[in-house]
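One protein chain omitted, others in place.
Take a look at chain A:
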Amino acid sequence: MPSQIAGLTRRSTLTAGALAAFASLLAPRLAFADEKTVMAEIKKLYGDKPMAEGKIKLDVPEIAENGLVVPVNVEVESPMTEADYVKAVHIYADGNPQPGIVSYSFTPACGKASAATRMRLAQTQNIVCVAEMSNGALHMAKANVKVTIGGCGG
């Protein structure tokens, strides 16, 4: 096996690793969101309202090789009529510097509460999705994404 991957030799990787370890002793650690910050964000919007499971299909890759571009597709079960539709969907990540990824707002004109985009993930983490129905009911779904190369750049 060649030890050279994209211009990185074994030695430079080791040196970089050692330097990074040293730097982390000196500098305060880069703050990352965690499960608590995500829950706090959700609480800001919806308080302590109970969350039901189900109805949400959160489609993310199990393993993302490149954290810079991770597809995320969400679909919420709903008839999407004036009387019963999905009002909003919020997606959070618990291992990024900031918890928010995207917030969607749907209308009955959408016909289907589904949307797809691409996100950056700094590391292996959980994606949390909250859907708000027009009657106020809340649903939640979670998925874990393993990230091989983080997408936050230095």
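The rule is simple: a contact is a pair of C-beta atoms (placed from the backbone, for glycine too) under 8 Å apart; a residue touches a chain by one contact, two chains touch by 3 or more; residues count from 1.
By definition in this document, contacts and distances are computed from a predicted model.
J.: As a check of understanding, state which of "NADH-quinone oxidoreductase subunit L", "Sulfur oxidation protein", "Recombination protein RecR" or "Glutamyl-tRNA(Gln) amidotransferase subunit A" is the UniProt name of the chain not shown.
T.: In UniProt, the chain excluded from the picture bears the name "Sulfur oxidation protein".
J.: Looking at the full complex, which residue from A:42, A:58, A:101 or A:128 touches the chain that isn't shown here?
T.: Of the listed residues, the one touching the omitted chain is A:101.
J.: Which of A:42, A:93 or A:130 sits in contact with the chain that's absent?
T.: A:93
J.: If you put the missing chain back, which residues of chain A would it touch?
T.: That gives, for chain A, the contact residues 68-70, 80, 93, 96-98, 100-107, 109-112, 114-121, 151-154.
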